[in-house]
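A single protein chain has been removed from this complex, and every other one stays in its place.
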Amino acid sequence: MKPSHLTALVLLAVIVIIGVGSHLIGIRLYDRIATNLMISLVLVVGLQTFMGNSGLLSFAHIGFMGLGAYTSAVLTIPSQMKGMALPDLYPFLTAVEVSPLLAMVAGGLVAAAVAAAIAYPLMRLSDAAAVITSFALLVVLYTVMNNWSALTNGPRTLFGLPRTTDLPTAASVAVLAVIAALVFKESRTGKLLRASREDEVAAAALGANIPALRWRAFILAAFLAGVGGSLWGHFITSFSPKAFYLKETFLIVTMLVVGGANTVTGAVVGTVLITVAYEGLRGTESMLNATSFGAGQVIGLTEIVLALAMIAVMILKPGGIFPSREIGDILARLRARKETRS
Amino acid sequence: MLDVRDLSVDYGSIRAVRGISFHLAKGELVSLLGANGAGKSTTLKCIAGALKASGGSITLGGVAITASSPEQVVRAGLATVPETRDVFPDLTVAENLMLGAYIHRRDRAGNRDNLERVHTLFPRLAERKHQAAGTLSGGEQQMLVIARALMSRPTVLLLDEPSLGLAPAIVDRIFEMIDTLKRTGLTIFLVEQNVNQALALADRAYVLRLGKIVASGTADEIRSTTDLSAHYLGG
Partner (left out) sequence: MAFTIQFVIDVLSLGGAYALMALGLVIIYGILRLVNFAYGELIMVAGYTLYLTGGSGLPWIVMAVLALAMAVVFGIFTDYAAFRPVRAKSVTAVLITSFAFSNLLQNAALLFISPRPRYVPLPEIFSQTVVIAGAITPVRNLLTIAASIVLLAAVAFLMRKTTLGIAMRAAASNFTMARMLGVPANLIISLAFALSGFLAGVVGILWIGRIGTVVPGIGLEPLLVAFIATVIGGMRSLPGAVIGGFLLAFIDTTLNYTLSQDLLKFRDAFTFGLVILILLWRPDGLIKGPASGQRT
């Protein structure tokens, strides 16, 4: 079996085991956590397609998730509820009501279209300029979501999305996202892009148009972010623009870099690890809050521990847990070594 | 003065310098010759502390400086003039020279005397002291980096390709200047591609090829016994 197929197999097995396992246990809480995990997987794997292949840090990813979530909301909130949920909505949109599945694709496409329209010139930038522009892009997207009341209900909570995302749906989308990321990584675009990460000059000499390559990866990442946002919207059913800003950016960036931004395996492993840690810490926090005797709320502990973990990983293993090789390559090597020994 | 033994330097997985040894006696001008990619600049950077040695030892006046940082190497008395001719372009000539004396910054009187000496050697720099270094010509910038190195009052001066990319007339003047410096008793290690001019000045020379020393001796010996073009052109 080819190592890349082995990688796909192992990663998909992980997703299925988590999905089926948490379903079999039959505790509602685990079901909810597992669904969240699958949605995070879509987002983190999406970020990996851009960051991992291009080597550029992007802070704008969560903004595209927001675009997907709001697109999906506008398209799926039942028309009789729209008067309440989105009082200022443009008349031609009030009658629209499509199936959540279609809305999810639309959410991805809108995010991808916005990314395609604005990102091409940004892809020429490197280093700090690239990071600051991606940060600026996040602020722009956030400001627009926060103020375009007609479509988003402004900073107020938007409610009324049908709850259609369950664990099997989320897990299926996660499986597709992982496959998309692996296929993209091995595609010509992905390979050239990774070559450019090592050596921009040499890749350009090979005839690679680096901005165009980055642009493709960025659009794919935005598409996956939009899909993830739509998926999440139909899971949580009500949200406000605050859900698509720095705190969430920090969380998905942590997931990706702890696991290893250069590999899809890293994205999956990081998401699983950080989700488990996050839920564990959250649980501890609320337990402390329940038992504390009026000593005030414990908030922020989770983020503190995660931030410390992130700094520690960066110092000890700057490439993350899976810095360069996918799990399939590692297993194939192990097997080869065993064979030569025996 | 400077003693290098079995020095090896790696660039990633490539061994650029493979166990070379050489030494400089006090007041000597020794030249290191070789083609592009022979490992000359790597050797120099390693002595200056900008690259880590992967094997061997470097001592300066009997003190080990193998693992020293660039800051420590200057303090030990060894000044480096890199081939990239790195003036600080936005700083004035005077400010560049002032930074050369950074390690002696509390000894203001000493610096003033030293600056006067440097200005006598390079009168052009005195004329342009308030000018931004980036506006100087290539030759003037080369003078400035040498002058700046002298401001640290070194016992050994490392010069990396001082003639690189300069017009022939200016190259002649730079070599004259190096000769003048040599006569003040300064120990000089000169890395050059310009073989004839380097050998005209040098007391002794080493020839480096693919990271190894393939010939050494006095300037005359090198000139007469080594098929220079063979080593030099890599043939």
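Before moving on, here are some points about what is shown:
A and B are the chain letters, set down in written order, and residue numbers restart from 1 in every chain.
The criterion applied here is as follows: a residue touches a chain if its C-beta (ideal position, glycine included) is under 8 Å from a C-beta of that chain, and two chains touch if they have at least 3 such contacts.
All values reported here derive from a predicted model rather than from experimental measurement.
For the chain left out of this panel, the touching residue among A:Y30, A:F135 or A:F159 is A:F135. Residue-wise, the contact with the chain that is not shown comes from A:L308, picked out of A:M84, A:V183, A:M287 or A:L308.
Residues of subunit A in contact with the chain left out of this view: 55, 57, 121-122, 124-125, 127-129, 131-133, 135-137, 139-140, 143-144, 146-147, 246, 250, 253-254, 257, 261, 296-301, 303-304, 306-308, 310-311, 314-315, 318.
Contacts to the hidden chain, counted on subunit B, fall at residues 48-50, 69-71, 73-75, 79-80, 82, 86, 88-91, 95, 98-100, 102-103, 105, 134, 148, 152.
Note that only the chains that are shown with their structure count from here on.
Subunit A and subunit B have centres, each the mean of its CA atoms, that are 53 Å apart.
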